[in-house]
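Worksheet: the structure to be examined is printed underneath.
Removed from the display is one protein chain of the complex; every other protein chain stays in position.
Take a look at chain A:
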């Protein structure tokens, strides 16, 4: 609904909207079903840290709740602008002052991919802004990471969430993932981290490939290479400016080649397509003449990976105690709901049409009005339809439900095997 989308979100009214949103739309029940994991482990819900960010950036850490209704009530009365989820501790986090030995016991493995990390390759927007063109970076990142986590590590319960403005989060909720120590998390993050940043403001991100390419990298290449032309050449027109060409040249770690390329580029039309085909052609001809240095053997593939391979904020994944914004929060700046999305259809997800909290409120009102007019008996029918079903949030709630159904199956079946074992003794 593009027209409705134009409805401007006004950050000053956030508290008013949130009050209604938490009361009528926030999926409290499902949220609890997720975070309590069927109560399959001791203290898994009661020892979980939540933190609320209130109006004016007041930050309340170490909140914990005894049950669903306590959590729900607290959210509805405090009306936090942001809810973060932390680790499950060995004791109730709200008692953290009296317990010096509080330490995290488990925590979903999380990944955070932020559009700003792509600022050196995207030309369409920068910093906090995002458009459909940039979303393609996210969509690729999501596919690469999602496949690796499922195929290589055997994780099944992945929840992908749009972060409300310019990034995406992934929550890996399998039991093994939740119980990883920080070394394990670090190893997985490093496994997925292929590109290396130069560590300075003017350096470029790089990837180095060798003859033997790990299957995860080959797989990433099959995802990335077919999209390179569309994203980098057409959408971003990445080499259409002198600074873009400069960045491309910087990735070539050889001075003579760099000079030769520079000369070649000077006589090529300065659009991305010609520059890129000159670039590829140059190295191809070098290869045919077998003059290509071994360190530049895979330069074309390296450039492609460097520009499109997912750029993770691995410090987020490494820690067992990192707080991350909960799904279904409302982003305080954009008013957009942090909705889950289907990783298989990430390319079809449109961050521009993610419902804002004010739009949702309007939808509810409209729906109620319509049904009321049609039915003439205003009280029952309209009230019976659950509120979220009346709005454009419906789809993401369905995705969330599907995720919950699967994870509940797995925790249930585990619970059964545990009790079976107990019977034996």
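What we mean here is this: a contact is a pair of C-beta atoms (placed from the backbone, for glycine too) under 8 Å apart; a residue touches a chain by one contact, two chains touch by 3 or more; residues count from 1.
As a convention for this text, contacts and distances are computed from a predicted model.
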item: Protein name as given in UniProt for the chain not displayed, "DNA primase large subunit", "Chaperone protein dnaJ 11, chloroplastic", "DNA sliding clamp PCNA" or "Glutamyl-tRNA(Gln) amidotransferase subunit A, mitochondrial"; value: "DNA primase large subunit"
item: Residue among A:151, A:230 or A:271 touching the omitted chain; value: A:151
item: Of A:188, A:307 or A:326, the residue in touch with the unshown chain; value: A:188
item: Candidate in contact with the missing chain, chosen from A:82, A:311 or A:336; value: A:311
item: Identified contact with the non-displayed chain, of A:120, A:235, A:302 or A:363; value: A:120
item: Residue numbers in chain A that touch the chain omitted from display; value: 57, 116-120, 151-155, 176, 180, 183-184, 186-188, 190-191, 193, 196-201, 203, 205-206, 212-218, 253-255, 258, 311, 313-315
